[in-house]
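Structure in structure tokens, see below.
Only one protein chain is missing from this complex, and each of the others stays in its spot.
Take a look at chain A:
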Amino acid sequence: MSSSVEAITVLSSDGDEFKITVSAAKLSKPLNWMLEDVCFSDDCDEVPTIEVNSKTLVKVIEYCEKHAPRANSGASDSDAEELKKWDIEFMKMDVKDILFHILMAANYLHMEGLYDLACQTAADLMKGMTVSQIRKIFHIKNDFSSEEQEQLRRQHPGCSFD
């Protein structure tokens, strides 16, 4: 790996260019491997593509840059507390719009911290949703027959299919 660069350029799946610092990129295992494999000196013009769309990649990079100092050096309790608050603010995003993309990206980029955070955010949002709202955001059809619905209702009175 070249030690001369502090930031690298990557392409999103939409073809937009993004800069990410080396220390932030290290939060992702695949990006870390890429850093080790690809030449990133100034005279090397190879720009790797990350299969994440621009809107999502902006957020992923924002998360990485925020978490990189702590991940690389360890942090005090007050830093950890501050970071927790930041995470909560950071996750105030619309499920339909971007949260699921973040989940997919964190999974694909092997970013455990972001993945767990996004899963918890999704779970917290889902608790307050009706079954039909869930079907809508997950693109699911109600495939129960009326007999099956009746049977489930008998087992769990109060269960709603709407």
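The criterion applied here is as follows: a residue touches a chain if its C-beta (ideal position, glycine included) is under 8 Å from a C-beta of that chain, and two chains touch if they have at least 3 such contacts; residues count from 1.
Just so we're on the same page, contacts and distances are computed from a predicted model.
The complex includes a chain that is not drawn, and of the options "Trafficking protein particle complex subunit", "DNA replication complex GINS protein PSF1", "F-box domain-containing protein" or "Rieske domain-containing protein" the UniProt name matching it is "F-box domain-containing protein".
From the set A:Ala7, A:Ile88 or A:Met126, the residue in touch with the chain omitted from the display is A:Met126, counting the whole complex.
Interface residues of chain A facing the missing partner chain: 14, 16, 53-55, 95-101, 103-104, 107, 115, 119-120, 122-123, 126-127, 131, 134-135, 137-144, 148-149, 152, 156, 159-161.
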